[in-house]
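All protein chains but one are shown at their positions in the complex.
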Amino acid sequence: MPVGITSYGAYVPRYRIKSEEIARVWGDDANVGKGLNVHEKSVPGLDEDVATISVEAARQAMRRAKTTPNDLGAIYVGSESHPYAVKPTGTIVQAALDATPFMTMADYEFACKAGTAAVQTGMGLVKSGMCKTVLAIGADTSQGAPRNALEYSASAGGAAILIGAEKKHILAEIQHTVSFTTDTPDFWRREGQKYPSHGERFTGEPAYFRHVREASERLFADTRTTAKDYTHAVFHQPNGKFPATIAEKLGFTKEQYATGLLAPRIGNTYSGAVLLGLAAILDIAEPDDSIFMCGYGSGAGSDAFQLEVTRNIEDYDRSPREQLATQLASTTMLDYATYAKHRGKIILGGSE
Amino acid sequence: MARKPHVPRKVLPEAFVLGASHTRFGEAWEKSYRDLMTEAGLGALKDARIAGDEIDAVFVGTMSTGKLVGQEHVAPLLLDGAGLADRHIPATRVEAAGASGAVAFRQGVNLIRSGSADVVVVGGIEKMTDVSDADAQAIASAGIDQEWEHFVGATETALWAMMAKRHMAAFGTTREQLAAVAVKNHAHGAKNPLAQFRRAIDEAAVLRAPLIADPLGMFDCAPISDGAACVVLASAKIAAGRADAVRVSGSGMASDSLALHSRPSLTSLAATEHAARRAYAEAGISPADVQLAEVHDGTTLGELLAIEDLGFVKKGQGGPATAKGRTTFGGDLAVINPSGGLKARGHPAGATGIAQVCEVVWHLRGQAGERQVKDARIGITHNTGGTGATAVVHVLEKTEVPE
Partner (left out) sequence: MSVPRFWREIPQRYNLQAAKCGACEGVYFPPREVCPACRRASIGKMAPMRLSGVGTIVEWTRVHKPAPGYEMQVPYTVALIQAPEGPLLTGQVVDSASEAIHVGAHVRSVFRRVGQDGEAGVIHYGTKWVVEARGAEARSDAVPTGKATDGKRRKGRNKALFQPPVRSP
């Protein structure tokens, strides 16, 4: 039985801040953004959080789907910045979709790969016949402490992926997935802490690169494919540099990974990152295109996927108003002070 | 079968105002809620030459004592403050947001008209400066729809602001005409020793004031105030022979949807129109018979709507009429808000409706000093709650009560 993506939605808040603006405030080298290949990053509105981003992405997915919210058997929202420490984000999405209450649900957290973990869970539930359709969401409004290197990249956005098994609805069949997981503390946020901490250079080779490489190479081996067999490739993108580096090491060309590489323009949307990249690819993909996707979450693990686009994509609403590119073209640039206000870094006095 | 709404005939027994008093409005840092009410109450009883033992009933209009001073059940408390607890007088609190005072007054009038009482004391009070400005603003907006207006970001001023913009679009009302209301009311308030603001301002001051909700700025809006007001109402039997008695010749009250978005018109207050029609019918008068009117200028737009909906000018003509000086001393229309209105006298919510009655009474008696409206025989009061879901109009007349 095939399993695949039957619809998808993407949402990135319209606000942006430029790396140069952050560098200006902290006296950093103005070229720091160039080094990271993150020129600007998305910033949530004052009234946006993971629940609102998830709902916007999920509503777009449902609007374009051939199935209804009453067909959902589960919702999994993956995020490291759920609005509540205790109380699911998924129920808010469910209510906002007016979906059936007869479904199972849990929120996921695995740093930046909670979204792909949700996709894998959905595949399992659908393939086993337990659920007809599963909504998997990866979304974040991640925070970097002021003046921390993370502040240049930690951004906001999310994507919703509808997973089903009905052949006539599948836009992209998920042909294979493999994961590589170890106990590698490269990035974490302790309970009650506002901002995450990270192992600086340790986040590179032993963390991101090793896990993405291991998962990717295992996927190649399992599917007897190489980089050359794929039309598109998308990787988790903590910045614009890491995914390009690993892609090229694995044998992908810039042409293959350019479409899904959004970090230079929107930063690192954490759980949303690889799925937003996938959405950008699906927006322009053609039947029979093959897609390689590999997520990464600190802590650490990688989920790799092999997908193949079907003919159904031709009947799917990908008009400009539904495309991620259209959303990303409409932005409002913030200065650092306004950005600080948006991110709750300005504390109002007691008299307010 | 549909029945025609009841329009009360002129009924006997009639109600008369025998005494009127209010505290100075403003920031009464040293006075508590209880102090203010006692001061106004004793003043009104003294003015009426009525003793505590003669009181048959008490009504108190107050909007939000629970949130502003943490006290509910205030009617007996206020009687106690005046030393009258041991008289065991029935005491009732009345609430209708900014119209609480006028609705309380109407309860008193109706009780006397029913023949159930000869002397009724009606107070109005609000103590708003015991909480922060932000809290006072929020509490003042409690009279709009909390679920579907306030909760989604609208304040009461924001709703008035949208009505102002609609009025401007529909009738060509200008920003300067709105400002003219504030300028006039400040000029009036400058002559009122009990007003919160006793200084004239010019148009430029109104226009450059910080915005509250575009286009309304700080000088377009009534302030946050402390104050209490009290009147003594009496039957003809008690008022007989009193040269200073003022007859309540018309009382009208009407309601409307609480939420502005549920109303058919954004440029008039139907509740005001209906309340006025009923009050005028009872009194047998028309707006042309009126020499002065105390109207609810919670915002400058509020006064323009009021003078239109009360019939002093045609719909849409409130702005030009005000800007041309027709509603001030020496104008050809009734003097509107000789006290300074809510804008300059101040707006301690529950006290306003009673203070309006006090002002009209003083003019009809010829006791209004520097701001006396000449030859005042008939005056009206107009008090609204929220954005106009409650409106109350009273007609007061100079009278001779037969012995």
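Residue numbering begins at 1 within each chain, and the chains themselves are lettered A and B in the order written.
FYI, contacts are C-beta pairs under 8 Å (C-beta built on N, C-alpha and C of every residue); 3 or more make two chains touch, one makes a residue touch a chain.
Quick caveat, the model's predicted, so the values are computed rather than measured.
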**Report entry** Chain not shown: contacting residue from A:T52, A:S81, A:S216 or A:Q256
**Finding:** A:T52
Report task. Would you indicate which residue among A:I75, A:L97 or A:A247 is in contact with the undisplayed chain? Result -> A:L97
**Report entry** Candidate in contact with the missing chain, chosen from B:A161, B:A187 or B:V295
**Finding:** B:A161
Query raised in the report: Per the definition of touch given earlier, which of B:A138, B:A190 or B:I285 contacts the omitted chain?
Result: B:A138
Query raised in the report: In the complete complex, which positions of subunit B touch the hidden chain?
Result: 134, 137-138, 141, 145, 147-155, 157-159, 161-163, 165-166, 169-172, 210-215, 259-262, 264, 266
Query raised in the report: Hey, which subunit A residues sit against the chain that's not shown?
Result: 14, 45-49, 51-52, 55-56, 59, 62-63, 68-70, 83-84, 87, 92, 95-98, 321, 330, 332, 341, 346, 348, 352
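One rule holds for everything that comes next: only the chains that are shown with their structure count from here on.
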Report summary line: subunit A and subunit B have mean C-alpha positions lying a whole-number Å distance apart equal to 59
